[in-house]
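Excluded from the complex is one protein chain; the other protein chains are retained at their positions.
Each chain carries a letter (A and B) given by its place in the written order, and its residues are counted from 1.
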Amino acid sequence: MAAVRAHVSLRATGAVARRQFVSRVSRYVLLAASLVGIIVLAYLTYDTLNTGASRLSWDFLNSYPSRFAERAGLRSSILGSAWVMGVTVLLAFPVAIGTAIWIEEFAPKNWLVTAVKLNLANLAGVPSIIYGILGLTIFVRFADLGPSIMAGALTLALMIIPMTVIAAEEAIKQVPQSIRDASLAVGATHWQTVRSHVLPEAMPGIMTGIILAISRAAGETAALIMIGAFTFIAFDNTSVKDDFTTVPIQIYNWTIRPSQQGFQVNASAAIIVLMGAVLTLNLLAALIRERFRRE
Amino acid sequence: MDREVPPVPELKVAVPSSMQSGEGGGAIPAMFAATQYLDEEERILKPAEPALFRLSNVNFWYGHKRALADVGLEIPVNKVTALIGPSGCGKSTLIRCLNRMNDLIPGVRVEGLVEYREQDIYAPKIDPVEVRRRIGMVFQKPNPFPKSIYDNVAFGARVNGYKGNMRELVQQSLRQAALLDEVQGDLRKSGLALSGGQQQRLCIARALAVQPDVILMDEPCSALDPIATLKIEDLIRELVKEFTIVIVTHNMQQAARVSDYTAFMLADETGAGSLIEYGHTQEIFTNPKDKRTEDYITGRFG
Partner (left out) sequence: MTRVGFDRQLSEIQEDMLVLAGMVESAIERGMQSLRERNLELAKQVIADDVKLNDKRRDIEEHCLELIAMQQPLASDLRTIVSVLHITVDLERMGDHAEGIAKVTLMMADEAPLEPYVDIPKMAQLASQMLVSSLEAFKDRDSARARAICDMDDEVDTLYDSVYRKLIEIMIEHPETIERGIHLTWVAHNLERIADRVTNICERVVYLVEGHILELNVSKY
């Protein structure tokens, strides 16, 4: 049998050629748009590294603040950040996961719950300074905690709970209904189903959300300044009642000083430390996500 | 349970007069008298076997949308009963009414009587968890837990507080589900590492491990290839010796192959499904009484 003869040209002509041209051009336009952001970021990174890298040393990390730039260090602010982050996680984690489970699994589907869910998204978008004002009023003054680690952690916990709840909700929603059905169909109770199947399945997503929330809290400055966190702490924190400072507050403090005193270099070095920490957390979140996705 | 002496199965084949005993034609009416119906039009057969489920005037609503309209039938013990009908006819809704799987969907409402062993399973004091333990379910897509084969099977027994030898129970359930030989070596392997057909048999083993009375199957083979499907069908015929099985299927040949009784359902223009005809599978597939059943079975539907 003879093969079907080709009577049609398969080359792009006319309208097809025009559409393909637009398509090709659009690719470069989009690439250019992305490059703007990347170039700016690269320049900032380069500038920061260029200024601060020379200042990075064990002494810098291990010294208390000082009036003299070359003797000042991050010791008390790193410790303060660690304390605040630790307490924030302890406060926020159970509340956020509990809320998410209740909303997704147990809450009745009525307007009140719907309103709460909508407002969670709004709360996650509220500027952090507002949380600072709230913390100042309730925790620092009303609860008389003073500008302590506890007051700071409570404020940051309030700030990250909405976004953690949203992340956890999403993770719980991703657990296929079929798994729930399977569990219920063998006579498991709702709670047994949640504990044995839904939570383990959702955990990577929840963890990712929490780590991202922590990294946001780690970089938080405005809310903590608002509640009156100190900038000059020359001792190691030992309890949640202590006054405290954090790395971003220290950076802020250094950057607002006159430039000739050399604190700008300190600020750049501290930024490198903070950036490293946040990147590490984000990387961790990505790793957790990837690891569980592959399973 | 009204366990009576089972009447002679009606075969609808008249015995030639030459082969009949002395009384002449008397034998034929006696045989047909055994056939009872639940409705006046004689479309809904009352099975001769004792009924495990007895449904009457079951209506089901998703919010304001009625999904089942006045369904009434009896599901006999130790038989395979198939629910067939076009998409959206309410057959999945109906099967999920039998173990209260529909409870979890917000805004649903069940009216009428769904009796299991002469107890209204929607009565206030009935616990749906207990209902589901006795009335197991296998779903459309194989849905093993992302855990080991062993844990998959053991889970149900564990949550129900099984006190016996768990290892033995797991082995026995896997054997009953015709899967043991294929996984014997490595029960620690993830259930998700099995093939689709094996996964579905794992799900059957999981359902069997809580020692249920009934197994509901909601299109159990729709995600499987033909060979895996035939294996499950063989398994169903094996399991029905011990369990009562209700199966929803889109595949009419499958209903014909595995079931003893077949119910044909159809939705009206509002989307409410009702039972059109119910009878012996062989009768439904060779000689349906209702024109709509005939049209569906012969592929001339709609």
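Points worth noting:
To be clear about the criterion, contacts are C-beta pairs under 8 Å (C-beta built on N, C-alpha and C of every residue); 3 or more make two chains touch, one makes a residue touch a chain.
Bear in mind that the values here come from a model prediction, so they are computed numbers and not experimental data.
The chain not shown here makes contact, within the complete complex, with B.
In the complete complex, the residue from B:Gln36, B:Gln119 or B:Thr298 that touches the missing chain is B:Thr298. Touch with the hidden chain on the side of subunit B covers residues 12-14, 16-18, 252-253, 256, 283, 285-288, 293-294, 297-302.
Everything below uses one rule, namely that only the chains that are shown with their structure count from here on.
Per-chain Cα centroids separate subunit A from subunit B by 51 Å. Per the touch definition, subunit B reaches subunit A in the complex via residues 99, 101, 104, 106-107, 129-130, 132-134, 136-137, 139, 141, 143-146, 155-156, 159-160, 203, 206-207, 209-210. Considering their complex, residues 108-109, 176, 178-189, 192, 196-197, 201, 295 of subunit A touch subunit B.
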